[in-house]
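The other protein chains are all here in position, but one chain of the complex has been omitted.
We call the chains A, B and C, going by the order they appear; numbering starts again at 1 in every chain.
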Amino acid sequence: MRMTVRIAVAGASGYAGGELLRLLLAHPDIEIGALTANSSAGDKLLRHQPHLLPLADRQLQDTTAETLKGHDVVFLALPHGHSAELAEQLGDDTVVIDCGADHRLTSADDWQRWYGGEHAGTWPYGLPELPGQRDRLVGARRVAVPGCYPTVSSLALAPAVDLIEDEVVVVAVSGTSGAGKSLKPNLLGSEVMGSASAYGVGGAHRHTPEISQNLSAAAGRPIKVSFTPVLAPMSRGILATCSAQLKDVTGVREAYEKAYANEPFVHVLPEGFWPTTNAVLGSNAVQMQVTVDEDLNRLVVVAAVDNLAKGTAGAAVQCMNLALGLPETTGLSTVGVAP
Amino acid sequence: MRMTVRIAVAGASGYAGGELLRLLLAHPDIEIGALTANSSAGDKLLRHQPHLLPLADRQLQDTTAETLKGHDVVFLALPHGHSAELAEQLGDDTVVIDCGADHRLTSADDWQRWYGGEHAGTWPYGLPELPGQRDRLVGARRVAVPGCYPTVSSLALAPAVDLIEDEVVVVAVSGTSGAGKSLKPNLLGSEVMGSASAYGVGGAHRHTPEISQNLSAAAGRPIKVSFTPVLAPMSRGILATCSAQLKDVTGVREAYEKAYANEPFVHVLPEGFWPTTNAVLGSNAVQMQVTVDEDLNRLVVVAAVDNLAKGTAGAAVQCMNLALGLPETTGLSTVGVAP
Amino acid sequence: MRMTVRIAVAGASGYAGGELLRLLLAHPDIEIGALTANSSAGDKLLRHQPHLLPLADRQLQDTTAETLKGHDVVFLALPHGHSAELAEQLGDDTVVIDCGADHRLTSADDWQRWYGGEHAGTWPYGLPELPGQRDRLVGARRVAVPGCYPTVSSLALAPAVDLIEDEVVVVAVSGTSGAGKSLKPNLLGSEVMGSASAYGVGGAHRHTPEISQNLSAAAGRPIKVSFTPVLAPMSRGILATCSAQLKDVTGVREAYEKAYANEPFVHVLPEGFWPTTNAVLGSNAVQMQVTVDEDLNRLVVVAAVDNLAKGTAGAAVQCMNLALGLPETTGLSTVGVAP
Partner (left out) sequence: MRMTVRIAVAGASGYAGGELLRLLLAHPDIEIGALTANSSAGDKLLRHQPHLLPLADRQLQDTTAETLKGHDVVFLALPHGHSAELAEQLGDDTVVIDCGADHRLTSADDWQRWYGGEHAGTWPYGLPELPGQRDRLVGARRVAVPGCYPTVSSLALAPAVDLIEDEVVVVAVSGTSGAGKSLKPNLLGSEVMGSASAYGVGGAHRHTPEISQNLSAAAGRPIKVSFTPVLAPMSRGILATCSAQLKDVTGVREAYEKAYANEPFVHVLPEGFWPTTNAVLGSNAVQMQVTVDEDLNRLVVVAAVDNLAKGTAGAAVQCMNLALGLPETTGLSTVGVAP
């Protein structure tokens, strides 16, 4: 006998919401309840998510606490600033899993600086593969799903924090779905195809403090992060190139193999193999490779993730499993859709 | 209690083989046995299919009857010309599902003209959604999986064969994975990206007689096919634009809705929606829309399929299910991976 | 000694406007005057056309007759409905070359049906390679630049009008720049990449009557057109597959070679070669190949064009040359940017 978990998704018309539903449709314990949106409320889901045929005739409802109430789990795939109030109205009977940024940062000052407005508080951070995080997620009623760049960057560097100096450089190539369905000229297909471009350069991207927070927590000392995101002509996927000066060049590979030996979703590739984003497309896996540039005594780690899957919606489902006491890997896969 | 079906895949290093394994890894009744290849025999699967992490350490074996024997089902994802001999050696204890062309055509003359060499005979044709085909697949020991273009073109036109004249025009835009991993200059990324090109123009493509065979069988009279495949800069997916002169413009939509009302994988979209290939990516669904150009009394059907999934490997799994008496949809999905 | 032609571009912030400026910057006789826009008036051009470095600091002005007056040539790259009034205010001293649809159609009824509103009248049609058109363009003060699909489709079929039946089928795969910079969800990079989709199916696309008009004029009898445009994941380029029933299968190739023997921009490829869109990217060339499907006695022509170049802006420059009595090929090239 299996229990059935009734879930709702707020923000079901967007990319994160669509990926949540794609994964939840394959989850054996889930019953899909309310689907909500903002400007698209009233539409059939088919108009926004034509790939989700089993839900094609579902009607999008308004995103209100009334609509979301009464579900075992509510996933929020909303712009930041909305989750605290909704969560409060839903009460502790409902597990709330927030794919937005509101409750990721522990420092109210950081929140102020990077997002502005009042800090809504900190929820258990949904990256169980980081030291000490899994335990905080088991049985949690609230989860802050990490940002996509912090997920891959933190996993790529956390095993090495004791071996490196205090500053890391991350350049992460990303597909365009990370920017959502926003109607901006620079996201048009004609602009994106055949072109690479950087944005949020020089420490301006909001995921910078989140990466720093994760690595500093893992290191037990402040780690500074130089982070540059680069948009590439693909819909999904992040390939992060992460490097740092090494204090000691020995034991690097061992540190990674040990850190992830028992992790179902993080794979350190055998030597000679390098990750590609299409190998993790649609999957909850992170693939990475690690090496040392011996001319510079510099650690270089390259890691691939699907920004919508393990980078957002897959992590959300993984956290739901932990929160509910289900096996952590239920409904999730390490198999990508390639080519 | 479930039965476990032990399967082997010949041609496991290619795109069709990889897609078969991706789907079979998600099938609840399958145990994956031997994986074979030709020039890549001896390699670990990771080298060729880095997205199939659960099988990363599997070693590719030689493609021989000895290796393939003793499995309940053997999938052949090989160039044409190899399956008849292998199948004979495997005997009737083994269900053989051939993703190649060898046993699709009913006419030995057609085989001679389009492929050359001796015709290996005809096997039950793995497109259960065509009139009369499903029954021939239930319990079959041999199945010929259709070509990718014939799958989508036949499904797009079969419901209308009684309403149209005897000639149809199909122009089908395809992703490059249909050409396999062949190392040809025109398949290089630098050539493919940003470019569209036609090939096999003027009735030269081998899938032409197969489409004609399917439509003629459905119609009970000869249907001629003008078929042009166009390569587009995407890895997967076929969008087929199919048209024909109508003898009668009434009842078109009804004919399609009736034909596919109970088909789990073929979806006639509501009016006003048009199919896109990314909505079926990785899924076993065919999405289509049908209209009548009233200035010409011409039927126009647009249909989308994933050439590797429902167009090859998904159809193979669907046919395996039918052959073994499993529910036809087991392990298959109508949910695409988008965006 | 060369004359200098002073030009203005209305709609300089869009794709057609940008391509006009790219070509005009390479034209030896041109001095670039006013650049106008609508909502972007006041911006520096760099913000909208970062590839046009020599004009980066130019400021976009309002699109008014005052701004455009006093130039030798004014190019209009505007939505339809604006050119008649502007042209009247500019007077006959100024050559007006309209990249929009307003003055392409000869039939007021067609205009009413396909565009709505009052027909603004017909201007000389800017496809000099069609029979009889070049003479009408020499010295013209007004030119209607053809639509991108009609350009390639008409050139692909005009030489055969005496050999074919009265109905043609055109399926044309296009890059996304043809849709302009409109902020529509289906034009976002995340939606477009990896996906093909049809639109305007069943005779609904506004270029249909324009193709029919061209072919009917060339044939001297009505030619009906089944036209389906397909969006593919590339920024530029159209590949049109055009077919028609042949009355007579002899003389096809000769008809094409004769029609285009002296045309500088239309190239019938040697047998065995098929056009690709990247071979004409950025160029004013049309590449095509022609064959006969002998099983059906059906003509199949495949033709490639850059929708923004020969499909819009290149044609506009070619027409300007003719209008001004300059050599027709000045500033234009048959060399594509590939790969």
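One rule holds for everything that comes next: a residue touches a chain if its C-beta (ideal position, glycine included) is under 8 Å from a C-beta of that chain, and two chains touch if they have at least 3 such contacts.
Keep in mind it's a predicted model, so treat the numbers as computed, not measured.
Enquirer: Per the definition of touch given earlier, which of C:Q133, C:S226 or C:S283 contacts the omitted chain?
Expert: Of the listed residues, the one touching the omitted chain is C:S283.
Enquirer: Thinking of the whole complex, not just what is shown, which of B:G194, B:P209, B:P229 or B:G311 touches the missing chain?
Expert: Here the residue in touch with the unshown chain is B:G194.
Enquirer: Could you tell me which of A:A219, A:V300 or A:L324 touches the chain that is not displayed?
Expert: A:V300
Enquirer: Even though one chain is hidden, which residues of chain B still touch it in the full complex?
Expert: Looking at chain B, the ones touching the missing chain are residues 15, 175-177, 179, 181, 183-185, 187-194, 233-235.
Enquirer: Which parts of chain A are in contact with the chain that was left out?
Expert: Interface residues of chain A facing the absent chain: 167, 169, 171, 173, 175, 190-191, 193-199, 201-203, 224-226, 228, 230, 232-237, 239, 241, 243, 274-279, 281, 289, 291-296, 298, 300, 302, 304, 338-339.
Enquirer: Identify the residues of chain C touching the omitted chain, counting contacts across the whole complex.
Expert: Missing-chain contacts on chain C: residues 15, 18, 22, 25-26, 46-47, 49-54, 177, 193-194, 235-236, 267, 269-270, 273, 275-276, 278-283, 285, 287, 333-339.
Note that only the chains that are shown with their structure count from here on.
Enquirer: Once you draw an edge for every pair of touching chains, what topology comes out, line, ring, star, complete or other?
Expert: complete
Enquirer: Need the most distant chain from chain C, centre defined as the mean of C-alpha atoms.
Expert: Chain centre farthest from chain C's centre: A.
Enquirer: On a C-alpha centroid basis, what's the spacing between chain A and chain C, in Å?
Expert: Chain centroid spacing, chain A to chain C, equals 45 Å.
Enquirer: Provide the list of chain C residues touching at least two other chains, using ranges where the numbers run on.
Expert: Residue numbers touching two or more other chains: 175, 190-191, 193-194, 233-235.
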